[in-house]
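Here the complex is missing one protein chain, while the rest keep their positions.
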Amino acid sequence: MKGTNMLTDSDLQAIGLTVRLAGVVTMILLLFGTPIAWWLARAKTSWKGPIGAVVALPLVLPPSVLGFYLLLAMGPHGPVGHLTRTLGIEPLPFTFRGLVLASAFYSLPFMVQPLQTAFEAVGDRPLEVAATLRASPLDAFFTVAAPLAAPGFLTASILTFAHTIGEFGVVLMIGGNLPGVTRVASVQIYDHVEALEYTQAHRLSAVMLIFSFLTLLALYAWRPNPKNGG
Amino acid sequence: MKGTNMLTDSDLQAIGLTVRLAGVVTMILLLFGTPIAWWLARAKTSWKGPIGAVVALPLVLPPSVLGFYLLLAMGPHGPVGHLTRTLGIEPLPFTFRGLVLASAFYSLPFMVQPLQTAFEAVGDRPLEVAATLRASPLDAFFTVAAPLAAPGFLTASILTFAHTIGEFGVVLMIGGNLPGVTRVASVQIYDHVEALEYTQAHRLSAVMLIFSFLTLLALYAWRPNPKNGG
Amino acid sequence: MAAIDAHFRRDWPGFSLDVDLHLPGRGVTALFGHSGSGKSTLLRCIAGLERAPQGRLAVDSEVWQDAGRWVPTHRRPIGYVFQEASLFAHLSVMGNLRYGMKRVSDAQLVSLDHAIELLGLGHLLDRKPDRLSGGERQRVAIGRALLTQPKLLLMDEPLSALDRGAKAEILPFIEKLRDHFALPIIYISHDLAEVERLADHVVLIDQGRVVGAGPLADVQSDPASPLARSREAAVSLRGVVEAIDATFGLIAVAVAGGRLLAPAPAASVGEARRVHILASAVSLAREKPGRSSILNVLPARVVAMNPLDAVEVVAAVALGEDGEGARLLARMTRKSWEELGLAPGQNVYAQVKSVSLDAGRAEGAKN
Amino acid sequence: MAAIDAHFRRDWPGFSLDVDLHLPGRGVTALFGHSGSGKSTLLRCIAGLERAPQGRLAVDSEVWQDAGRWVPTHRRPIGYVFQEASLFAHLSVMGNLRYGMKRVSDAQLVSLDHAIELLGLGHLLDRKPDRLSGGERQRVAIGRALLTQPKLLLMDEPLSALDRGAKAEILPFIEKLRDHFALPIIYISHDLAEVERLADHVVLIDQGRVVGAGPLADVQSDPASPLARSREAAVSLRGVVEAIDATFGLIAVAVAGGRLLAPAPAASVGEARRVHILASAVSLAREKPGRSSILNVLPARVVAMNPLDAVEVVAAVALGEDGEGARLLARMTRKSWEELGLAPGQNVYAQVKSVSLDAGRAEGAKN
Partner (left out) sequence: EKVTVAAAADLKFAMDEIVAAFKKANPADEVEVVYGSSGKFNTQIQQGAPYDLFFSADIAFPRALAKAGLAASEVKPYASGRIVLWSANLDATKMTLASLADPTITRIAIANPQHAPYGRRAEESLRAAGLWEKVESKLVYGENIAQTAQYIQTGNAQVGIIALSLAVNPELASKGGYWLIPDKLHAPLEQGYVITKRAEGNALAHRFADYMGSPPARAVMTRYGFVLPGEIAGN
């Protein structure tokens, strides 16, 4: 570990990895959480309740315990492990992809819940109007519902991104703390604290806080509000 | 630890403590998070951005690191510790009150963010109407804005409640794992896993999952939607 | 063009719709009825926004709804102006206007520039809807619907938030759509003057049921119809321009059984035009009246009378000394009716104080 | 009651408001102007929903806004009917109606039961707003505003979504509020008939500025005013009931310079009533016309003429052979004007085809 002035190389590596992880997870959840939230917001079936509850469930288990179960599932004897083996894919634990999957699983409710609320707030009328203007349901979703739910997307993304940055219980368990592969900043800070390297921990925490603060600030500055004209 | 059929007494104690903690934290955050969210949703000042970002910041630190900093702050040499000493209050670490405070701090964004979005979606008009109907701003908040933002309150409460149930990094650090005082279910499950007591861990996890599932299901069933007539 | 066949039946709590309609596939059909009678609901069923389970809907011989068939709203070539403007809050005025336009291939009816000019939206194009006045919003909603180049236009009180000036500009345009482009329009309005000016066909709705339907002239000239009972009761007659008086900007229009002078800045001889005559503009005399500022005095015969209330009556007269011509309504006090000794079958002189004309050609011109 | 003094100046992007108004503290003041002219904005300023920095507003000698003073909206004793109904989506119709009512101490103006009956809301009380028709929503909004027992009523096109029947029921009630309770009302409407029926005072607004203001009769009878140029142009005259013809449900009303027969089921001799006469209902003749269904023929003198367009003109005549009486407007073709050889100063006979009366007492009755 050669020291830079402020942060060690491995700190920097961890920060890079963190931002990548949080970014990828947020993207993936935008992709997969949005249809779930949309369905939950608009479906009239009574399946809605149970499925909505299931989506929120990962939250209630302690992260490292969830990580433990995910590890069992993804490990060579678990169902996901069987699947990856059958498909001839590298096993997921201790890889970046495994980390992404686990984090996505854990952060799903942070994406789905705010989006669902936002979609519900859009109401039926704009979609009816869009239909009379020849927009197919998918078209209307992208051009009407999504823009009107923009603040919900922002909230959901902030919560998901920040939570993925801060989360380390699942990450530590699934990732195995491998430098450059799965050692994200939260794990690195944790390690520093555990090793009583407080100066290092303070520095890295400060960097993460400042970075996050600036990111959030930028998001807020640009915060969309479709109801106000700007 | 005398065993019952399924769970040990200490498991049951932990569950009770968990539900109490999550309930109290959710209550407290409803009380304190609501005005913050309201202010963030309606203020026109440019302070809004920074303050909004600050509220989300606790999320980005790993829980146990955050716990460490909170421990410093609440300890005899920290500012909160000084305060409690000056006020003649028992120091907060290793107490249920300390746990509540720390969890509230950590879960604040889960309350504030969805509420803020929900309040923004309410818009100006209903409040204007309320004012012409003689409702003072406070009155209008309770009788118009809050009911219209009901789905936001539900989302915020679910996220806060579930997150408080699942969180254990901060709790472990601040609470000192004291049975009946600060050993909540998440810590208990964690301890079981760490002690390789997998059967116990599985059982307790299953109980927590089922309990949470039923709670969430009940919330969903009753999910308010002020836009639809029911 | 063929006709619109609509059959819908559905119960909501507190309201049920049960209509079976056969509407002409061209011209303007006005839906008329009390607040809460089900006009908007019917329009929503036609647009496919509301689904009546055992409904059937065929437009222009295309089936949009039937036991085995359901064309979703976005595939129905309609334009819909909602009762509340319902603009997209996240789009500017321009964005709203272009939303539907971008989604259809060609602009046969209306061009963007034309719509903007007609609706007076030029200075508002960059505004967001929350910064528009009520009337401005409604104008944008009309433009947005027209720019989808619909084959059937559904309008739910499109002009109710507009001032006279704006109405006076938009109404001729709707007439033009109806006539030049043979665009069928289903039109809800509480403004009888609008209905009488635009409609070819009227459907009277009450409590979710059709209580009367027919060509405007028939519905209007029946003194017992609800249309005849209002302050704006009127008849609309088909006429042909016979002569033009350029000096005074007047034209002479021949209608069945008579000839009327009417203000019409632009017209050409032989053209078919629609003529509107308010019941309140028609007075009756037993003897031929002397000269006054009333230009039109025509012989006619009383055919029917209906009391409006304790004080007033509405009489229907047929033009011509033989009473075979077009029918007019005349509103008067019961006192006048009795003191003049009027009765069905009697010959009278109808003084028509004012006559108004459609801006475009009457639909008859196409035949 | 004193008057309303309002001075507001504020710029928005694309629009600026600059008004300085002195309105009578009683009766109905109509705000009249094109779509987007600033009527709603002015009303919002009066309600305290919009804040013009250097504004000043005093109502009934209480200062609501001034350099050092700002009474927030919820402390202003107003009732506001918004242009869009804006019901509370989470409350039932009953909840909406009771919302404001619960927040005021006593019900001097309107009781809940009365409002429900008058507005025909009885069968809707448990409904949520999203299950109401457009007109139903608007009726709830009117009821909700009235039930706050306001001292000043602000109404932004309250009746525009309503059918004739509903209007005919609600208008007399608004008249009653105006007259019996001396409740000042500021009223926006595009419907001239409504304005002429209700208003005592008219303010003409264009592009955020006041371009004309005055008592209704003055603004109406000026042939150059925008009110006179519309199809519904009319005058409103003060009259006193002189005789009653119970057989035909007619009354004789004396107005300055003449006497009119008008339908009025209920009236008593000596009562003051307001009389409305449409410009389109008045025709002029040089010689006394023969008997016809037109009841009212009065000597008058032409005082002014204004061309409406290339074809039509509006003439103002003063009743009485001396031309000193009340003024009427008469609309006719230019051809008639010229062929009859009419000119200001000439004596004529005005034939008034129909006359309508206020339901309540004219405000003069209180003097």
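Going in written order, the chains are labelled A, B, C and D, and every chain counts its residues from 1.
Everything that follows uses one rule, which is that a contact is a pair of C-beta atoms (placed from the backbone, for glycine too) under 8 Å apart; a residue touches a chain by one contact, two chains touch by 3 or more.
If you're wondering where the values come from, they're calculated on a predicted model, not measured in any experiment.
Shown chains touched by the undisplayed chain in the intact complex: A, B. Which of B:V122, B:A140 or B:M173 touches the hidden chain is settled by the complete complex: it is B:M173.
Residue A:L72 is the one among A:V24, A:V54 or A:L72 that touches the chain not shown. Panel shows chain B; residues 64, 68, 71-72, 74-78, 81, 91, 93-94, 172-173, 176-178, 190-191, 194-196 of it touch the chain omitted from the view.
Panel shows chain A; residues 64, 68, 71-72, 74-76, 91, 93-94, 172-173, 176-179, 183, 191, 193-198 of it touch the chain omitted from the view.
To be clear about the criterion, only the chains that are shown with their structure count from here on.
Annotation of chain B and chain C: jointly contacted by A, D, touch as defined at the top. Taken together, chain A and chain B share no touching chain.
With chains reduced to the mean position of their C-alpha atoms, the one farthest from chain A is D. Rounded to a whole number, the gap between the C-alpha centres of chain C and chain D is 26 angstrom.
Centre-to-centre, using mean CA coordinates, chain B is 57 Å away from chain D.
Centre-to-centre, using mean CA coordinates, chain A is 60 Å away from chain D.
Residues of chain B in contact with at least two other chains: 227.
Multi-chain contact residues of chain D (touching two or more other chains): 127, 131.
The touch graph of the protein chains shown is a ring with every node of degree two.
Inter-chain contacts occur between A-B, A-C, B-D, C-D. Chain C makes touch with chain A in their complex at residues 47-49, 72-75, 78-80, 82, 86, 88-91, 99-100, 103-104, 127-128, 130-131, 144-145, 148.
Across the complex, chain D meets chain C through its residues 12, 14, 33-36, 39-41, 83-84, 123-124, 127, 131-136, 139, 156-157, 160-167, 190, 192-193, 230-231, 245, 247-250, 261, 263-265, 278, 280-281, 283-295, 309-312, 330-338, 340, 342, 349, 351, 353-354. Per the touch definition, chain B reaches chain D in the complex via residues 125-126, 128-137, 139-140, 143-144, 147-148, 150, 226-230.
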